[in-house]
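Below is one structure. I have some questions about it.
Partial view: only certain chains, each at its native spot in the assembly.
Just so it is clear, A, B and C label the chains in written order, and each chain counts residues from 1 on its own.
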Amino acid sequence: EKTSTSFTTISKKASSIPKMPFPQGNSEKDGRLLFEWLIQPFGLKKFFSNIWERKPLLVRRHISNYAEGLFGSDDLNRILNECNVRFGVNLDVTTYQDGRRETHNVEGRAFSPVVWDYYKNGCSVRLKNPQAFSKPVWQLCATLQEYFKSMVGSNIYLTPPGTQGFAPHYDDIEAFVLQLEGKKRWSLYNPRSAAETLPRFSSKNFDPSEIGEEIFSTTLEPGDLLYFPRGFIHQASSLPGSHSLHITISTYQRNSWGDLMQELFSGALTRAFAEDLEFRKGLPLDYLSSLGVENSDKVSVSRSEALKKVSELFARLAQYADVDGAVDQRGMDFLYDALPPALSQDELDRTIHGAKVKMTSPGHPSACLCGVSLETKVRVLRKNAVRVCLGSDANENMAVTVHHSLQNSRVYHEEERKFFELEADCAPALEFLLHRYPAYVPVASLPLDSDEEKVNFASSLFEKGILIAEEKIELVPEQL
Amino acid sequence: EKTSTSFTTISKKASSIPKMPFPQGNSEKDGRLLFEWLIQPFGLKKFFSNIWERKPLLVRRHISNYAEGLFGSDDLNRILNECNVRFGVNLDVTTYQDGRRETHNVEGRAFSPVVWDYYKNGCSVRLKNPQAFSKPVWQLCATLQEYFKSMVGSNIYLTPPGTQGFAPHYDDIEAFVLQLEGKKRWSLYNPRSAAETLPRFSSKNFDPSEIGEEIFSTTLEPGDLLYFPRGFIHQASSLPGSHSLHITISTYQRNSWGDLMQELFSGALTRAFAEDLEFRKGLPLDYLSSLGVENSDKVSVSRSEALKKVSELFARLAQYADVDGAVDQRGMDFLYDALPPALSQDELDRTIHGAKVKMTSPGHPSACLCGVSLETKVRVLRKNAVRVCLGSDANENMAVTVHHSLQNSRVYHEEERKFFELEADCAPALEFLLHRYPAYVPVASLPLDSDEEKVNFASSLFEKGILIAEEKIELVPEQL
Amino acid sequence: EKTSTSFTTISKKASSIPKMPFPQGNSEKDGRLLFEWLIQPFGLKKFFSNIWERKPLLVRRHISNYAEGLFGSDDLNRILNECNVRFGVNLDVTTYQDGRRETHNVEGRAFSPVVWDYYKNGCSVRLKNPQAFSKPVWQLCATLQEYFKSMVGSNIYLTPPGTQGFAPHYDDIEAFVLQLEGKKRWSLYNPRSAAETLPRFSSKNFDPSEIGEEIFSTTLEPGDLLYFPRGFIHQASSLPGSHSLHITISTYQRNSWGDLMQELFSGALTRAFAEDLEFRKGLPLDYLSSLGVENSDKVSVSRSEALKKVSELFARLAQYADVDGAVDQRGMDFLYDALPPALSQDELDRTIHGAKVKMTSPGHPSACLCGVSLETKVRVLRKNAVRVCLGSDANENMAVTVHHSLQNSRVYHEEERKFFELEADCAPALEFLLHRYPAYVPVASLPLDSDEEKVNFASSLFEKGILIAEEKIELVPEQL
């Protein structure tokens, strides 16, 4: 293997490395532990100081069952057999041969015998959005998402022996490639220019002549991880005699400082116009003659004064920048994009998501209202799945809105944005719950005036799926 | 019960009445048998000559388990417990009290304890599109659809004791109300005018003062059926002490002669312009002065000649009416709207829909191509789920297209229109299959030139899910 | 010159032929006289029975000053000097050389020295919409429009010696080519097919290989007229040593029976749906299987019955065709498209269009209200410039609306549709005026209840420019 300053390899066999941690329900901790597991034995701190968004990292683990239970080719087969997987929408069959990239999708459902026929004829199979079909992949992505606070997605790639399915290209996301079965030979190339470093959009398929010198190549084996930042060109092919299966986990798509600045600006200018006379004052009579390309070489008092004024206004505009408002806007967008949390059975039993009513007899449900009482101890279900924001209601009055991802679909944007208005009196109670996370707090401790309000407020959040109780919830039988 | 000439009641207890027939796979027959079952002991012929689109029919059967296995309140509970039922989208909770109709939906998922709480507080529950959640309802609707050749939908209504959930109104569909549990008191009213007889659009909620005299009222008990044509105003309430559960099956929404004529006209005029000089000839110089409201009382030669000419052109236009083309257009629209067929396990085993591949080892599927050979005997999966039409391809050339509903979603229009182009040579082979239905024919008998073409053609239809084999299909192991 | 059955030439020198008649104010008569002048000595009756929309007509008159005063190259020059003529919008400079047609327009105003430079370099000059710049051309078109009741437009073509400016093509209008200066050699070709006979849309530029045999060629000299129906291919070039100037007058663009039928149908179907149960009744259960391309060769009772029913409904639909309504719709469209009338000074003096107020002193107009009294005798200004129609107002109530072209712009559609609502009581008074045309009637004779109403109604029409008085109108001095 070539060495280079632009990547880092941890090859030490780590026999003591722990298995994939199962989420325990404290989402912040769960996310961190899972990400630590993903890159270990490489350390978290070092990763973020040396590697992240900087250079590729290879973690060679020599533990072939490292991601056991996550996803295998038998899972892919089961999904094809059981689910409505559609060509183009959920699955692509592709080839890259003699420098030519082709997609072989037909219309409609991707029935398993048909997909396997393509595979046997040398096509790579890409399952898009596997988190919609596989609970472990869903759980992996949803848990990592609590760590990254940016949507985490994934793709599964199955490659028949001795083939390559995709042309060299770069992506617009941070990529974590985890080898699941077989072997795959990877080649990496530096971003081609400063402008293509951490790019905002993915590249076209490159011709080999366009991608420069390979900086690194390696063969991934099961349990190995390869990370590379957006902008790094890559291609990979399976070895003769061995198929390959890997998952690529992706995050941080258009989640940059500039994206925040964009959000910030339009708002800032609107406020500056509204609040600052300097922005509403007329331009000087001669600005069109002292400025402009035509006058860029002129030296004049009015030009330099105008440029100075622009600078001042630029600086001044910063005062009108509502950073918290812009962040909240991005927070809402994140909750719209986000995967819903994947609940364990234990969690299901303690939330409305798993509350099952039985029927006593036709027309007679055994119970109905969920038994939230003053004694019930609750917390929010996931720290980063709920956000309290300020907005305006239909009458342009200030209103507190709560956005959440708890009823999102595993299919991206299949559900509309989920949010509701909160009476201003109740905002502190929700903030209390968020700030006390991961502690469970008794409903009685909520900062609300009456016991009735406390129970009503907790019940309403519980019924929307936002709260989880510490103990299993019993449904309350109720007489008509 | 009031009697009237405007409805028909068959009250004879029919102890020998057969149970709901299970579809046998011959879709035309299955559809007819199921519809016969729905209205028996009232006869099919008499129904269509006396009742259909004319007047209500009450079938009192005194067989409370008549529709056993179709849908019960326990099924509703199970669906709420297990499925992502969303307020507004899939389910409404409503009341009609003191002449006021209200919807009590909240945002998002309709968790079962929440829905039951509404119910216990007197709300009616309407499950929309139950065929998406219940296999028996899906099967019922999809089978009836093969009979009606118009989309068949349904709603489930659960009403707590002593309440009414909906205001009096009329619908734009033919309605078959089948009582499933409990009792419900129905009142029917004649269409209010000729213009509201067989109307194209549903009414608003009426005030009691707007709906005239009740023509009929009855209490439905489990197993009873009430049919009424679109335009008949109706309202219903459960009895004190008894809840009510019924399914309303609906069909023939905007499936009228006028809808066909509309399709026919624009095409006819386009053709007349293209082919008939009489349509392109100039209007007479004086037509604006001999015709028009201003001149409607005038008697003049030019007026009567112009009116005569219009009549002639109207008649002549009929020659340019491509009835088959317009019907095909409606046929394609039907296949877009239609429920997909509900396959039995036996059918699944003989189609690609149930073809399951096993994995020999990671990366090694046990088989792939489906084993269609010259000897395989096949037929189309459902008679009315496939249609061969003439259209034009991207280059405006005449092309044969095949539209089908075999990969539709149980959710209306969730999938795009499914169709593909057929090489002109293959059209007779598909028509042969359609015309031989329900017979299974050997692939060898297809009217195509070579054995290879026959197998390829049959395989391609089989892989799209359009064909079913007479015998269970064995997957063919294949070596790479 | 070749002779052929497909065209007609009147070559007789007609020394007694009258000059271009000046409009006298009776628009129906003025229009007819002007059109007679245009084609004489060929007769009106013979023209419409043998020529119109059938075949070309050449009228050779050997009277070079036949259209004296209409338009000369000096008028074109004056227009370029004085008016805001814009390249592309109002004027094209073009060449057709070696089978290649080119447009040489630049951006913006076509200043006269620039246009003449193109001309001197061999470019043809086409002035579009000359009626907007030349009063005689406006008067010609507006007067003929009263005869054709279809918009009449024109183009002026100036061609330098020995050149051709346009490729062979056909148009979608009836064309009257009147030679004004110099000579031009014309070649005509039959429509290429039945489908291109009286076509609805103009052709592309043809290659000489595409246009078949010339059927006729001739050299037009000043005063000569060449008519040819839409669909006849034509090309023309000036002779060496002589420039050419001609005007092409056009009319009857998409003014065919089919256009009326199109208007008629959508309305008829809407009414049939509303009024006729047969159109709302459901289609037969088996129509999709007995009709459609797939079944077009089948013989079946249900197919023949369905086809018969379609025929019947087609015939029946004719009953719902509101011919007068459709004609009124076209009448309104005509009034939107139409040129405004070109008024003589005498006419101006007797209408609001020419009513000039003087100022007594600053802030003191000498008079204001126009002096319409019971004794004033009035008529509508042009017979075909006003139309009374039935429509519905903002509240969907039946309303009488009056559409007119009296305030249209000479630029096509520059003004919005001009119409106003009429109180139902006043409709007979306006119809009375229209039916009495061209007679002037005293305001006192209007069929309205009171003298006040009569004067108010006549005043309001007079103030909109719709009425003309028999005598010059005196403005009434009025004290504040």
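Observations on the structure shown:
The rule is simple: contacts are C-beta pairs under 8 Å (C-beta built on N, C-alpha and C of every residue); 3 or more make two chains touch, one makes a residue touch a chain.
Bear in mind the structure is a predicted one, so any value in this text is a computation, not a measurement.
Whole-complex tally (this structure file, single sequence, 3 chains shown): 4 copies.
We adopt the following convention: only the chains that are shown with their structure count from here on.
Common partners of chain B and chain C, by the touch rule above, are absent. Superposition angle, chain A onto chain B, using Cα atoms only: 180 degrees, a multiple of 5 between 0 and 180. Centres computed as Cα averages put chain B at a distance of 51 Å from chain C.
The distance from the centre of chain A to the centre of chain B, each centre being the mean of the chain's C-alpha atoms, comes to 41 Å.
The distance from the centre of chain A to the centre of chain C, each centre being the mean of the chain's C-alpha atoms, comes to 64 Å. Multi-chain contact residues of chain C (touching two or more other chains): none found.
By the touch rule above, chain C contacts chain B in their complex via residues 48, 52-53, 147-150, 174, 194-195, 197-200, 252, 255-262, 264-265, 269, 272-275, 277-283, 285-289, 291-296, 306-307, 309-311, 313-315, 317-318, 321, 323-325, 327-328, 330-331, 334, 383-384, 387-390, 431, 434.
Partner chain A is touched in their complex by these residues of chain B: 72-74, 77, 80-81, 84, 107-109, 111-114, 116-117, 119-120, 158, 160-161, 181-182, 242-245, 352-353, 355-359, 362-365, 367-370, 407, 409, 418, 420, 463-465, 475, 478, 480.
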